[in-house]
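With one protein chain withheld, the remaining protein chains of the complex are depicted in position.
Labels run A and B following the written order; every chain starts at residue 1.
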Amino acid sequence: MSEAARTPAKLAAGKQQGLSQWDLMYIKFRRHRLAMFSGVFLILVYIVILFAEFFSPYPTNEKFGKFVHTPPMPILFWDGSTLSRPFVYGYKQELDIETFQRTYVADTTQKYYLKFFTQGSEYSLLGLVTTDIHFFGVDEPGLIFLFGTDRFGQDVFSRVLTGAQVTLTAGMLSVAISVVLGAVLGTLSGYYGGVVDLIVQRVIEFLSSIPRIPLWMTLAAVMPTDWSSVRIYFGIITILAFLGWMGMAREVRGKVLILRSMDYVMAAKAGGASSAYNIFKHMLPNALSHIIVVATLAVPVMIIVETSLSFLGFGIQPPMTSLGALLREAQNVQSVVNFPWLFSPAIVIIVTTLAFNFLGDGLRDAADPYSQ
Amino acid sequence: MSNETVLQVKELKKYFPIRKGIFKRTVGWIRAVDDVSFSVSQGQTLGLVGESGCGKTTTGRCILRLYEPTAGSILYRLDDQLENIVEFNHAEMKRVRQKLQIIFQDPFSSLDPRMTVHDIIAEPLRINRIGTRAQQSDRVEELLDLVGLNAAQMNRYPHEFSGGQRQRIGIARALALNPEVIVCDEPVSALDVSVQAQVLNLLMDLQERLNLAYLFIAHDLSVVEYISERVIVMYLGKIVEIADATDLYESPRHPYTEALLGAIPIPDPLAKRTRKPLTGTVPSAANPPSGCNFRTRCAYAQDVCAHEEPPLMHIAGDRSVACHFADELELTGFSRGGASRLPVHSALPDLTGASSTEGSPG
Partner (left out) sequence: MSTRPTTEQHDTLLRVRGLKTHFRTEQGMIRAVDGIDFEIRRGETFGIVGESGCGKSVTAYSIMQLIERPQGDIVSGSIEYMGEGGRPIEIAALDPNGPDMRNLRGNEIGMIFQEPMTSLNPIYTIGNQIVEAIVLHQRVSKVEARKRAIELLDRVGLSDPQNQIDDYPHQLSGGMRQRVMIAMALSCNPRLLIADEPTTALDVTVEAQILDLMRDLQQEYDMSIMLITHNLGVVAENCDRVMVMYLGKVIEEGSAVDIFYNPRHPYTRGLLASIPQIGLSSRLMPIDGAVPMMQDIPQGCYFAPRCPHVMAICEDEPPMFFPTNAQRAKCWLYSAEAPQQHVK
């Protein structure tokens, strides 16, 4: 047939040849500038928080008693007369006669140059290597507080990094667990239908009907107080995942219901394929793009929930810290007015949640590469 | 062409439950297929026509046990004897499925978008562990050639092919295991007119070369007439008439067949015919009328039709009809309305003679 004979030439002339579905999705995703940018941004954020100890100049709990509530130090390149490599000024304390409050003003006589890969306090990187190299710092006796300090004189920047490490990984891990739970239950429910479907759906409806915040608080409060903070961390992740899989399961079930009646699944069945073959070869791979989208959009929700729990005091306990726990410091009006830098954890939350949502939007458009 | 029966369907029933409420209680049954029997001979095409919801697709899927039949038996010829495959387990079914394949209607949903053409066509071989990878690839090439596609395209993905080409890929997949019977479920109804003819011709050529039997399910009566030797007409889950194609189209014995034939639009502007259009619509299969299913729309219905269900009865020749008055009614068959055949089927005339008046209507 000449249709066949002509086609290779025709396809060779076309732009899309031999492109798999993933290739098409990537092409479509790349056109989504904001999502692309958010994706890159989030990768960078996660690299930084994974190596939080390396990127933070000071240990989380190191207190600089003489520097309580110092404002953020700007990194400068201009010392009033010449352009120089980046530096910060030291602070000197002054007492405000009228309010009797200590204020800090930049001391232009103390100029500390920013140094990279400096030696500082010892820590163990990811629990594997013990080292004392930090990404940046200033020479003694200078100090650098990029986001200022809190009421104990702890460096807010370092604390935000470790807090973000806890919050953002907790969000990610709890979504990962709920994806597994949701995908398994959703697939079973959608593929086998009948009694399995009935039970799974009713359980989901029951769990979804319980008011969320009180349930989370109860579950978090049930955790023994003598648990180590690491155990509490994993406890929180489990709680988040336990209550987060329902949406995922519904999503997967819906997708499986559609895929189950697709003719290519029927064709495989007609060729002698087993249920397992169909589930793993046809359904899950085709549902995967949708699972990824839903998971991406679930991460920011988990981040917010963890933050809320910790903010209310039911989540992460000291000495561990999280973004929510850090925000507790900024609970009162006084700090809002006088020490606005204590809100830097909130900015991190807002920026990462937005980035996740943009990324999810872009992925959602890309997940259906054949639509225009 | 041998007349040996390869597939026989006996009293096939498929009821789908209607479920309601949160506990999905069964409140009724949709009788999608209700007591259907027929047989398919080797190398033969049996057409199965009817309007949407008449159960033709369900019948096809039950034969492959893609749906489990509610009752009845499906006999398939294995080692020269007919065996009831309804009771077969998964392993035994695997053996049958190599001989019994299906082609789907929708060329878009029938191919997994993530797989290459090679993987799609090789899938039945992989599932049944036939041959080495290299042998499978050789077979794929052979099959692509057989259905008129270029083997060089086998590493491409379905979205790069047109509807007609995708349907050819689906046919190649169905042929991979050397089947004897193929259920063709509306294989051309999603295709454009010109491509539809290509696929129909391909199916006919393949049948001749491979001695295939087709159960050809379609709603287009002209397509069914073109490809089938025998034709079944279904209405509301039941067979109303089975006959050889020529007999059925020329002299229908069931009022529904007559109505269907009368409704076919004839591609001839000069065709004149009197139509007796059917009134009303198909009743629900969940709640079919008493007696004869068709009586609510039948122009010839009488009292007995409401009380007694007409059985599918063997009448003259090799045909069966389910109508109380099959012997009495004078039904009209398909007529082209007096007009002669269109000139396009004759040899192409001299196109360059711009003033030619060939084929002018008389």
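Keep in mind that, in the parts below, a residue touches a chain if its C-beta (ideal position, glycine included) is under 8 Å from a C-beta of that chain, and two chains touch if they have at least 3 such contacts.
All figures in this text were calculated on a predicted structure; none of them were measured in a lab.
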item	value
Residue, one of B:46, B:223 or B:331, that touches the chain absent here	B:223
Candidate in contact with the missing chain, chosen from B:78, B:151 or B:271	B:271
Among B:164, B:291 or B:310, the residue in touch with the chain that has been omitted	B:164
Contacting the left-out chain in the complete assembly, out of B:66, B:130 or B:197	B:197
Touch residues of chain B, complete complex, unshown partner	51-52, 162-165, 192-198, 200-201, 219-223, 225-227, 249, 259-260, 262-271, 275, 277-282, 334, 336, 341-345, 348, 351-352, 354-355, 357-361
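Definition applied: only the chains that are shown with their structure count from here on.
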item	value
Partner chain A, residues of chain B touching it in the complex	22-24, 61, 64, 66, 90, 93-94, 97-98, 100-102, 104-106, 109-114, 116, 120, 123-124, 127-128, 148-150, 152-153, 155-157, 159-161, 164-165, 170, 173-174, 176-177, 198
Residue numbers on chain A that touch chain B, as the complex places them	1, 3-5, 7-8, 11, 14, 16-21, 24, 198, 202, 262-264, 266-274, 277, 282, 285-286, 370
